[in-house]
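Moving on to subunit A:
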Amino acid sequence: METIKLKINGFEVEAYDKQPLIEVAEKLGIRIPTLCHNPIIEPYGVCRVCTVEVRHGRRVRMVTACNYPVSNGIEVFTDSERVIRNRKMIIEWLLGRCGNVPVLNKLAEEYGIAEPRFGRGTDNCILCGLCVRVCQDIVGANVLGFFDRGPNRYVSTSYDETSDLCITCGACASVCPTGCITIEGLQEGIYKEMPMGPITPIHIDFMQAVPKKAVIDHDSCINFKTGGCKVCVDVCEAEAIDHSMQETEKEVDVGTILLSTGFKLQDGRELKEYGYGKYPNILTSLDFEVLNNANGPTGGKIVTQDGKIPKAIGIIHCVGSRDKKYHEYCSRVCCMYALKFAHLIKEKIHDCEVYNFYIDMRCFGKGYEEFYNRLLREGVNFVRGKVAEISDATLDKSEEGKLILRAEDTMVGTVRRIPVDMVVLCLAVEAQEDAKSTARLFGCAVGKDYFVNEKHPKLAPVSTPSDGVFIAGMVQGPKDIPDTVAQAGAASSAILSLIQQKEVETEVVTAVIEESMCSGCHICVDLCPYNAITFYQDRKKSEINEALCKGCGTCVAACPAGAAQQRNFKDVQIYAEIRGLLAI
Partner candidate 1 sequence: MSYYNVLTVCPYCGSGCTFYLQVLQGEIIGILPNKNHEISQGNLCIKGWFANEFVTHKDRLKKPLIKKDGNFVEASWDEALQLVAKKLKVYKPEEVGTLSSAKVSNEENYLMQKFTRTVLKTNNVDHCARLCHASTVVGLGKSFGSGAMTNSIPEMENTKCMFVIGSNTTEQHPMVAKFMMKAKEKGAKLILADPRKVVWSKFADIHLQQRPGTDVALLNGMMNVILEEGLEDKKFIEERTEDFESLKEVVKKYNPEYVEKITGIDKQLIVEAARMYAKSEASAIFYSMGITQHTTGVDNVVSCANLAMLTGNVGKVGTGVNALRGQVNVQGACDCGALPNVFSGYQVVTDEANRKKFEQAWHVDSLPDKVGLTVTELIGEAAKGNIKALYIMGENPMVSDPDLKHVKEGLSNLEFLVVQDIFLTETAQLADVVLPAASFAEKDGTYTTTDRRVQLARKAVDPPGEAKADWEIISELAKRMGSNEFNYSSPSDIMDEISRYTPIYGGISYERLKEKGLHWPCHSKDHPGTPILHKEKFSRGKGKFWAIEFKEPAELPDSEYPFILTTGRVIFHYHTGTMTRKVEILNSEVPTGFVEINPKDAKKMALFDNSTVVVSTRRGSIQIPVKITERVKEGVAFIPFHFAECAANELTNPVLDPVAKIPEFKVCACKIERAS
Partner candidate 2 sequence: MSKSEFEPRIVALLCNWCTYTGADLAGTARMKYPPNVRTLRVMCSGRVDPAFVIFALQNGADGVMIGGCHIGDCHYAKGNYSSRRRAVILKDTLESLGIDPRRFRLEWISASEGDKFAEVIKKFTKELKELGPNPLNKGAQDA
């Protein structure tokens, strides 16, 4: 692109030929006021506030900076007297239409307009058309348009009716310079869906995401609704965004697989007595993590939904775990993170009362017990007993807006009733919903809690019955981070040692067909789940591919002639075993 030279307010600058003037000025740090200019939308020059003076040789012109393409040798003045005079006039005209718009008032103040000459209009819309154009050109929803003409011109939807084309993307509202467009009930709706506040379609999935990369949320991204927008594409300097990418299935040939599909938290709604989802300010442990995170919606401030600092917080342990109604197992991680929460709360809100409701404290790790002792010193309340119920049944005015916890304190032997501002539920960790089918896919079995079974609980804790498939983390069962890391390390080293070997030991218990005994009935062929048996019509014999055979022995049991035999599980051996079993 050709480079040209121009002067702005006496400074000589280089710019691309035909570059919009406003951009060049911005680069220089020269602010040109504008209302209708938005970088994502083609400049349109409708508000005229950006009017500047351009001299080219002897020719002097007043132009709108937003859409004026620079050319070689021009000289620009952004705040010459003539410019100021013109701009003042323009602002006054605008005020004449929209006298109560804060942006305009601020400009007027800036330019010393005390009382506009043409009075103050009552409209809010300056008819800049940004909303219409963003809806048309960017979003592509074509909901908004100009109607009527002359002084009666206004922005609306067709026939002024609620349009089903509108995708509630909020683009119009966000570009509107005057705040004329708003979305009603926006806040409530969002918080209902997302207690932690809204997220943009493009976001980092969660704070500790690895790799920490932005993702586009299919459901809220405009492009996936209308095909328009793609603003992000223009904005992204790395050119990393590609909306056309499709979810594809990729086949990768691998020798080993590490199953580490993690866990999910139990749905708090299952426990009706705790009113999760019914009352505000009841958070799951993960919700609290988000809330408490410095990158979180509140910037790490612990506040209730209405923005108040809580005075008392209850943390309930063993919600859904160690509970015959839900999960009998212990989720293993709750005790420690609950202590951590209590500690963090105390750190951030010194005078906040923290109540830990527990069954047993299981602080089994290195330094864990010490941490617990420390918390005791920090003044965290520990109540041994399970919370029976959370309600909003307040007794008096002072309790209004509080959550009432009722629990038996088994240490004291009384039923306690504790009003708090916020409750954190330490919900059980559960296997992923599709754990069973995933496990089946990899030839592993799941236990009754749907955690994948290891090959041997003590001797092969990271292996699975399927060779080359390993497990690490919560997929195998609840465990904390050190354990997970240890297991992952063990699994990876097992994998690496397999990869290092470059060859695999096949199953030792494979089946073989004794050819001389095979009568060629091919009963075995249909029974093999691994298609390891081939029938040779010409020889009238079946043969087993031992590399494919996994040694289930189904063919062996079905072979009427006893030609198929399983190594180490030969008929002879089993008969002898049975005889041995029954010998005494």
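Basically, contacts are C-beta pairs under 8 Å (C-beta built on N, C-alpha and C of every residue); 3 or more make two chains touch, one makes a residue touch a chain; residues count from 1.
On the choice of candidates, all candidates are chains of the complex that A comes from, given by their letters.
What you are looking at is a predicted structure, and each value in this text was computed from that prediction instead of being measured.
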Direct contact with subunit A in this complex, candidates 1 or 2: 2
In the complex with candidate 2, residue positions of subunit A that touch it: 440, 443, 445-449, 453, 457, 465-466, 509, 527, 529-530, 550-554, 556-558, 566, 569, 571, 574-575, 577-579, 581-582
